[in-house]
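Sharing a structure, written as structure tokens. Questions coming.
All protein chains but one are shown at their positions in the complex.
Up next is subunit A:
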Amino acid sequence: MSERYSFSLTTFSPSGKLVQIEYALAAVAAGSPSVGIKATNGVVLATEKKQKSILYDENSIHKIEMITKNVGMVYSGMGPDYRLLVKNARKLSQQYYLSYQEQIPTAQIVQRIANVMQEFTQSGGVRPFGVSLLIAGWDDDEERPYLYQCDPSGAYFAWKATAMGKNYVNGKTFLEKRYSDNLELEDAVHTAILTLKESFEGQMTEDNIEIGICNKDGFRRLTPAEVKDYLASVQ
């Protein structure tokens, strides 16, 4: 009596591809740009937050979200799918804390989120998530930053720096030239803004981009005032 399919809608094509995942990646590539850069003492996440009309209340909804004190993430692609994953990630982190009384390590939460995304490529009656995630974290015991990307397929990659969404190829090329292993967080924020600027149409202000940083003090989203300061040093 249940209207649920028991078979997966994501099936192989003769060439060995999972077309639904390819299409999901296309949805991601059409989404607004996001950037992540790992520095020696932290990670920065940045994203464009262009609203279609000036009537939108910009500061009510955020793209950069905290998962735990030490982990935050951002996306490119479909907003509603992202919301679900944020909620899921938060729940998984708290479950971990319940079992071990310890903050979940970044690599662990990434694995768990990626596992959720993979399930939606093999379960009955569901479609893959239309988002790619950038997850930034700081591990206290190892005292080091982490930057991971999670794709609709469930694959995850550790990056030093990367770009997703519209124009991501140019973004990555820009980062390849600009990135160095001894970048500090301050410089990384600067570089992230410049990377976003490459694909930005119009004037970049503190209301149409969002920046989040993750260092030994944990993860936090920068206030519009802080973003304005960084923008001033760029323009």
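We take it that a contact is a pair of C-beta atoms (placed from the backbone, for glycine too) under 8 Å apart; a residue touches a chain by one contact, two chains touch by 3 or more; residues count from 1.
In this text, contacts and distances are computed from a predicted model.
A.B. asks: Out of "Integrator complex subunit 11", "Cell cycle control protein", "Proteasome subunit beta" or "GPI transamidase subunit PIG-U", which one is the UniProt protein name for the chain not included here?
C.D. replies: Result for the unshown chain: "Proteasome subunit beta".
A.B. asks: From the listed residues A:Gly77, A:Pro105 or A:Pro128, report the one that touches the chain absent from this view.
C.D. replies: A:Pro105
A.B. asks: Which of these touches the unseen chain: A:Asp57, A:Asp141 or A:Glu201?
C.D. replies: Of the candidates A:Asp57, A:Asp141 or A:Glu201, A:Asp141 is in touch with the missing chain.
A.B. asks: Name every residue on subunit A in touch with the hidden partner chain.
C.D. replies: Within subunit A, the residues that touch the unshown chain are 98-102, 105, 107-108, 111, 141.
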